[in-house]
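This is the structure I have questions about; it appears just below.
Apart from one protein chain that is not included, each protein chain of the complex appears where it belongs.
Labels A, B and C are assigned to the chains in the order they are written; within every chain, residues are numbered from 1.
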Amino acid sequence: MIVAMSVRATEEEIENVLKRLEHDGYAGQMSRGAERAVIGVIGTGFPEDYKDHLEVLPGVESVTRISKPYKLSSRDFKPTDTVIDVRGVRVGGGEFVVMAGPCAVEGREHILETAEAVGDRGAVMLRGGAFKPRTSPYSFQGLGEDGLRYLAEARERCGLPVITEVMEPSEVDLVEGFTDVLQIGTRNMQNFPLLRRVGQARKPVMLKRGMSATIEEWLMASEYILAEGNQDVMLCERGIRTFETMLRNTLDLSCVPMARRLTHLPIIVDPSHGTGKWYLVKPMALAAAAVGADGIIVEVHPDPDNAWSDGPQALTPDNFGDMMKALESVVEATGRRLWKVPATV
Amino acid sequence: MIVAMSVRATEEEIENVLKRLEHDGYAGQMSRGAERAVIGVIGTGFPEDYKDHLEVLPGVESVTRISKPYKLSSRDFKPTDTVIDVRGVRVGGGEFVVMAGPCAVEGREHILETAEAVGDRGAVMLRGGAFKPRTSPYSFQGLGEDGLRYLAEARERCGLPVITEVMEPSEVDLVEGFTDVLQIGTRNMQNFPLLRRVGQARKPVMLKRGMSATIEEWLMASEYILAEGNQDVMLCERGIRTFETMLRNTLDLSCVPMARRLTHLPIIVDPSHGTGKWYLVKPMALAAAAVGADGIIVEVHPDPDNAWSDGPQALTPDNFGDMMKALESVVEATGRRLWKVPATV
Amino acid sequence: MIVAMSVRATEEEIENVLKRLEHDGYAGQMSRGAERAVIGVIGTGFPEDYKDHLEVLPGVESVTRISKPYKLSSRDFKPTDTVIDVRGVRVGGGEFVVMAGPCAVEGREHILETAEAVGDRGAVMLRGGAFKPRTSPYSFQGLGEDGLRYLAEARERCGLPVITEVMEPSEVDLVEGFTDVLQIGTRNMQNFPLLRRVGQARKPVMLKRGMSATIEEWLMASEYILAEGNQDVMLCERGIRTFETMLRNTLDLSCVPMARRLTHLPIIVDPSHGTGKWYLVKPMALAAAAVGADGIIVEVHPDPDNAWSDGPQALTPDNFGDMMKALESVVEATGRRLWKVPATV
Partner (left out) sequence: MIVAMSVRATEEEIENVLKRLEHDGYAGQMSRGAERAVIGVIGTGFPEDYKDHLEVLPGVESVTRISKPYKLSSRDFKPTDTVIDVRGVRVGGGEFVVMAGPCAVEGREHILETAEAVGDRGAVMLRGGAFKPRTSPYSFQGLGEDGLRYLAEARERCGLPVITEVMEPSEVDLVEGFTDVLQIGTRNMQNFPLLRRVGQARKPVMLKRGMSATIEEWLMASEYILAEGNQDVMLCERGIRTFETMLRNTLDLSCVPMARRLTHLPIIVDPSHGTGKWYLVKPMALAAAAVGADGIIVEVHPDPDNAWSDGPQALTPDNFGDMMKALESVVEATGRRLWKVPATV
């Protein structure tokens, strides 16, 4: 941590900062520049607010934190990429993984039909919500445990591992019993009791970026899960909130190569929520592949016009198939390949 | 709901929209303008996504929702201001209410001392966190149940009702047993299971605005609480996230008169989190009074330099006393008065 | 335009709106829904603020504009893609165009060397600033007319058409005499006198998106140029301002397919300014190709460590060559091809 004193700071104020550091168990190293004194703080394990504490001392102009606040998720801590095995599908291992399915599970037939449709066209994991966070209390909130059961049945039929959202700590046991990946939604990125709880689960976790979370806050949130012992965390960019109103969110693809430098965790992109319009899903999926993401998660619905939620951003199975063809070309153009379910003999 | 067809929409596409409306149980009323056809949708109780559904039909240019998506929190539903009685303190009744106390309860002596300090200087409610949401898992997370006990003891001693945060549904019973107002933090504004649960509680709720929530989303979140039967909801503006980096957040004071037109719920302002700097708290508190808020909630700490969290935004008791004097003048200049604890005989 | 009356609007207020419309020369078409009256406004050519005018009339709840405010740039007006010929390079015609060069022209040798370096590696247009908008008045402001001269000389030598920025109306004549494309920078997107002036020029214009401009405002800005008679406008996305601080800007790639639906103008992406970090330029350039942009404009410098401006986002010639190879694969994977300078016999 670096403390820059004001140009007009007095000797007494400088002395006071040095004493404060000593009192808190750190060493302060003075250096006098052309205009002002600067104090380097030697030590580790600073409290979260320590920067702010120093900043309000008299005569202090600004304080800069040097160390990253996250540890376990950092490449400094673990230089090699984390690869997560989800029932045989490797996420983060170099291949490009496509997860697909409806926003919400709407019924047994519905999810079986969708699972088959996406599996046939190249998806290797099945998404579908059983517990749905909705802006309005008057909207469809998901089928709950029945939805989980239908998802599990779809997995047995089609062989696709399942990813589904969990919304509160007390539901983790239940959801974990049915799913292969636990999804934490954008609104819960900083639901700390929930993060802790899935950190104790034995299933991998997909952590969606909060819609106004910085990359650093996202990594800090993953730290909550990792610190509880669950090392299988994948990140998911799903669009951030900006001033633009024409799109539901602004999909931030530059966060993929940026986060890649900072963390060893796999990074998935969600072009469906990231744009909110089905006709933007294909171009943004191709861009996600080109930019180097480890995979995408997309919404597919057999009849989007009649979907119970998020229909406008869902692809039809045919559009999904069309996207998969284009995607394969782009993935291969970047020297990688699509992860594929091995053909059963 | 209004459906505007594209300039190039065909008769068939128009027909198709009308059929879809009929199929969904609504009446469509056509009107042909100079450039395009526009269809008014007659009905109520549209599903949350119905706008988006119509928007992706062929030939549709845009769809506009006319009805507000919130009901119970709307002035259309209840024109008169909601007044909440918190152990004799009236919130929303015209007087200006000051809630104060430390960010986190740090110990028994600490909260007793702070309660006395803020009560002596004019605060009428005591704030203090026992369960703390922290960006980092390595930061102090609050004293938990002990913190609640100390808060309750401070209430007995000083006569100030207490407000404290609750972070997960399973803790509501515990927290409700000690506090007078349940606070929902900014990161939990869309933690829907938690909103539902406090909607079933018998204590008033303060709902902080999410740091990137629109006013409409904030009112929708309050709807979750109201819909469960708890009518005592107060809103709290605490700063939104913008591109500006010099301040922790941008305190949006214009949301106070704007929300006032839309809802009957009381509106409180938090200038401490809203700015993140103690030296901005006083001017922003005065501005909150001038703009017409029902009260403020501010952080006060007997020794901010040594606070365990958020010290830099906490006022000392002396600074708090200084702010209260200036505040009283501004409140009175706007024709209102500070709510005061009646002097005990 | 659609006027939705409040649920509590009186008959007199409804009548008043209808009279106002009539007075302004429009016809109002009433329709009474389940909850409220809605008035369709029949007419065209509404003044820019007419929506706001109606919105403040007593009893009005909201007003929705249906028509797009831009005309000449709209696909409704001109359904087919605009293709711009820049000395034989076709922008917007399906091929992918790469423009490259230094941020600022630093000298004669410097630009000649860079032009050769980028031309050899596949760039088909040369960028370079002679007049530089700088945040600080104390920074290098460009070589001015000398810079233009060097650019023109580089064009003669290497055969690459030139694009350079113009910052004020009175400089347009001078810059037009040397350059092949006039660039309007992000800070000048709403410098209306400048837009008008380049609208009268006989050279194509590249209009960068303002760093906080909506897609609609961007198209409105292009309208200023088109309305003066210059039809050769290409748009350039260069990153928008968001809350994220780790990147200089957030490159909004979803605006490419979105704007494509709305306008016939070609769309270029600038991954250098869009990220501010040279190591993000290649992945974002590939993503721009995959998402369907008509080309990119990137910064290349023979010695980025010693560049006079924006060095950190500039590629070395070697990195540029590496990017071009990867780019060619991705462009071809999407069924297009790189525009190439025909080999001279």
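Following the convention adopted for this analysis, a residue touches a chain if its C-beta (ideal position, glycine included) is under 8 Å from a C-beta of that chain, and two chains touch if they have at least 3 such contacts.
Quick caveat: nothing in here was measured; it's all calculated off a predicted structure.
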item	value
Omitted-chain contact residue, chosen from A:10, A:29, A:200 or A:306	A:29
Contacting the left-out chain in the complete assembly, out of C:26, C:150 or C:224	C:224
Per the touch definition above, residue among C:133, C:159 or C:321 touching the missing chain	C:133
For chain C, residues in touch with the removed chain	20, 45, 47-49, 52-53, 55-57, 69-70, 133-140, 167-170, 187-188, 190-194, 196, 211-212, 217, 220, 223-224, 227, 241, 276-278, 304-305, 307, 309-313
Residues from chain A at the interface with the omitted partner, ascending	2, 4, 6-8, 29, 31, 33-36, 38, 40-44, 61-62, 64, 66-67, 76, 212, 241-243, 245
Touching residues (missing chain, whole complex) on chain B	212, 214-216, 240, 242-247, 250-258, 261, 274-275, 277, 279-280, 283-284, 286-292, 326, 329-330, 332-334
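Just so it is clear, only the chains that are shown with their structure count from here on.
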item	value
Label of the chain whose CA centroid is most distant from the centroid of chain B	C
Chain closest to the middle [Cα centroid of all protein chains]	A
Intercentroid distance (Cα basis), chain C paired with chain B, Å	39
Length of the line joining the C-alpha centres of chain A and chain C, rounded to whole Å	31
Averaged-CA centre spacing for the pair chain B and chain A, given as whole angstrom	27
Interface hub residues of chain A, defined as touching at least two other chains	212, 277
